[in-house]
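A single protein chain has been omitted; all remaining protein chains appear in their positions.
Going in written order, the chains are labelled A and B, and every chain counts its residues from 1.
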Amino acid sequence: MKDLRECCLEELPGPKSQADLEDAKIPYEEYCRRLFAPGREFEKPESLKGIRWLSCTMYIFTPHSVANLAELGAEVIKIEVPRMGEPMRHTSPFNEVYLYPMHDSRPMTGTGFGYMNANTNKYNITLDYHRPEAQEILYRLVKMSDGLTECYRPGTFDRWRQSYRYLQEINPRFIYVWGGGFGYGPKVFGASYDILGQAHAGLASITGFHEDFGGHPTKHTNWVIDWYSGTLITVAILAALNWRRKYGLGTMIEFSQVQACTRAMGYTVPLYHRFGVVRQRWGNWDTQLCVHGIILCGKSDYPDEVNPQLKYDARYVMVSAFNDPDFQELCAVIGRKDLWEKYKSHKQRLAPEAQIEIYRALEQWAADKSRSEVVKILTDAGILAMPVRNDKEVYECEHFRQRGTIRWMEDPTFGDVLVQGAYSAGLMSETPRRVKWVWRTLGADNLKIYHELLGYPLSKLKEWSEKGII
Amino acid sequence: MREVREIEINSFADTLKVRPWPVTPPPSKEEVMKVYARRKAEEFGKFTEEILGFESVFDKPEALQGLKVLDVGIWRLGNAFASSLLAELGAEVIKVEPPTGDPLRQLTPFGREEYMLKDAERGEPCGLEFIAEMRNKYSITLNLETPEGRELYKKLACHADVIIENYPPGQFDEWGIGYRQISKLNPRVIYCWIGILGQWGPLKDRVSKYGQWMLEPFAQAANSYIHNTGFPQDLLPRGSGGDPTRSGVWIADYAAGEQAAVNILAALYYRDEFSGRGQFIEVTSAEALMEIMDFDISWYGFNRSIKARTGGWDPNLNQYAWNPCKDGYMMIGGQTDRLWYRICMCIERELPQFGRLITEDPFLKEIAARNAFQALVKTYTLTTMWLRENTRAQVEKKLLEYEVAAGPVMTIDEVAEFPHFKYRRWVDIIEDSNYGELMYAVSPNSYQHRTPARVKWMGRPLGYDNAEIYRRYLGLGYEQLRELKEKGVI
Partner (left out) sequence: MCDIIWCKKCNTVNYLDPYYFWNWEGKVQCAECRTVYYIHMIQGFMYAGPEEKPGEAPDILPLYADKPLDGYTNYLPGTEGRTRPFQCQPREIYLGKPDMVKFSIRGRPVRGWAPQPPSTGFLGSFGFAWDVEKLSPEVWQEYQEKKKRGEVKDW
């Protein structure tokens, strides 16, 4: 039976306008391309317009939770310590990469790339909460904002009379977020970082090569858990905003980053409880699928390049052939039909001994080949394989360019910057995310916020500035 | 408090018994109050526990009450995690599976069927990975390969606020049930496709010649995550840990899932507040993980640097690493001058050499200069000289006295028994009507004043909710469902 609603607008079925007709005719890929229209984000509205958020945050985790809002269109005001700024401004890979200036008064100090992506589109002001004058300033801001995210040690904001206890009285619609390591409980004052989360919550114990293969627990690259937990807070914030739309009340969200890390461990938790099995590391292979792992090839794709990452490390391939016909084909391609005879079922292939034998055979086969040769042979045979790409190859990848997930932008303060944040967090057809600026210099918007928004006279601001309050 | 049983392992069968948890009781409220008192935060601590406490989760309303979500995805965790997040916050999530079930149900570590759980009613084995992410979700079966199944699906889609889908690019469109068609029937729908690389573009998702899907860690490989993770070949030999390394979990899927949830909720806000219309969202694991890989790509655009792997260390911060200690690995972090010198003070009490070689060295005086690679080698060599004399617990205790962040690398059994985690219910046990007692990782969004996330059930046998859902939304009765089942539609 046909659904009646399909043709209830007009009596005739089919497209209703020229545009409809076009839409229905074009190939799907083209349709998506037109709908998402990368590069034309600024022609579309923003989903969180009108939301104002305060960001009393440091490092990556909490700043990122707010950056997500800023990318979606909220107006975010980031508050930092005067003069010094937050620690992430002083963080840069091997101390090499900075954009200048950090602040007008410190011409030789830049803001390190550690600050990148987590502070997108935020306005930046400075304020020293320790000073009694700061309280009134913050209260004024709270009255005209929708929420605040902070990451100070529990109780610190309370001591300064700016915790949820006090702020909800000023603004009952206020959504107050604390993000940190542990939250209430015996280790409440334990500080936390991304890497601590990875270690403490068990993720490190299942990442890396097993001891028996010579490995150690391996850190997920740059602060992945910081970013991941930051986004989880954003989920909570948006849900709270959604609830507040209906019921008018703010809330407090307490978020433990370390806990977020345990949440991402899949079967590890129930497996331990039901069967006492403590999950271990399993290197570059998969515990639940085989063949589904990364193999080392004999030759680099760029033996003559000077960059060591290209010269020595462009040698790894991700291979996946866990279904029976795929595995059979793979065995045929590498000339080891005996492996197929031996391991005809997925269950057999998954046994640790079998995995060791199969991956060893694959690496032996690849020992005299380059990475791209391996990928080509397997892809031509219809098997899924992909080179393990490095940053250069990601940058040069046509796919990401066309989708607009990596792009050059002219930052209003710093000039030509390559960005991958925001645009890669998902395409939205109506209200796409966007990057307006990568970050602002320290206190760049003091005048705008303190004078123009909060109405403090310039003379007062000057006085505060001299006293080091702002 | 639940009764804790001792178990004795005498045979293989005994190993399959449910483990006691917690083995030792969690700290009491009084003990924790003493901790708050240390920083004069008793009142605040009490207030916090009162308004946020995990015990009161079910006393509070749900943030997304009334939101109807269809999760039409199989194989991957991206869609599963996205719909879990919404389900934990109160949305009604219906997982639409093919009559053969989501293949993820069949996955189990090392193929061990004894680690799959059988439901009480039908005894069908189901893998733990699937059960762990099947939170608060209903399961129905629907064969979208049949025209009749697709008609049913269209009707169901008209009820949905959100549809999360992950089939190969264009598959649903070809079937006439993609965004292009569904949005005509239900303009309010927020339709989210989650994939590995994309449904369009030169490298869009492929399936193999024999129809095998592309799964994680392909996304990690595509966006340079794997290249950047692992120990350098200079610190461990290649082939024995000194290689680019994948995450132990399908981390890119988790990243995609949460970003999908963010985009969905933002679109929902926009729909309800402003436009009244839904939209199309596309999130891919490779890109979502790339977003969270920091400045890596920007760095290449700055001076052609290609991020290299650094093992347990961090190239941007010092100290900020884990290193081996007496009984495992210990993470220490403290980058600002204040923390850096506190670490020094703590270590030099027992290892005066550390104080001398670190605090005296002029190159280590400035916060940024300490990030240089040689500074890492020096700092961590000396730190490990101290660590090797200490167990994880000792290090943690000593450094916490100096208010320095320190955490042991723990395995899951240690995580489950860590006092703070037990007190807060990091992991908790649910008595599920289908699968019995199950331990699960509590949602970190469960600690909220008004609308905390919660877990109501874990796992669902295949098609368990067919009768209810089809009755409720499509008005189908017993006879009709029987007929559909015989025809292979559901």
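Things worth noting here:
The rule we apply is simple: contacts are C-beta pairs under 8 Å (C-beta built on N, C-alpha and C of every residue); 3 or more make two chains touch, one makes a residue touch a chain.
Predicted model only: the values in this text are computed from it and were never measured.
Within the complete assembly, B:F231 is the residue of B:F218, B:F231, B:W250 or B:Y320 that touches the hidden chain.
The residue from B:K95, B:R246, B:K307 or B:R392 that touches the chain not shown here is B:K307.
Interface note: of B:L16, B:C158 or B:A372, the residue touching the hidden chain in the full complex is B:A372.
Even with one chain removed from view, chain A keeps its contact list with that chain: residues 92-101, 103-105, 107-110, 126, 216, 306-309, 312-313, 396, 401, 408, 410-418, 437, 440-448, 458, 461-462, 465, 470.
Counting the whole complex, the residues of chain B in touch with the unshown chain are 231-236, 299-312, 323-324, 326, 353, 356-357, 360-363, 368-369, 372-375, 377-378, 380-385, 387-388.
Keep this in mind: only the chains that are shown with their structure count from here on.
Centre-to-centre spacing of chain A and chain B amounts to 13 Å, using the average Cα coordinate of each chain.
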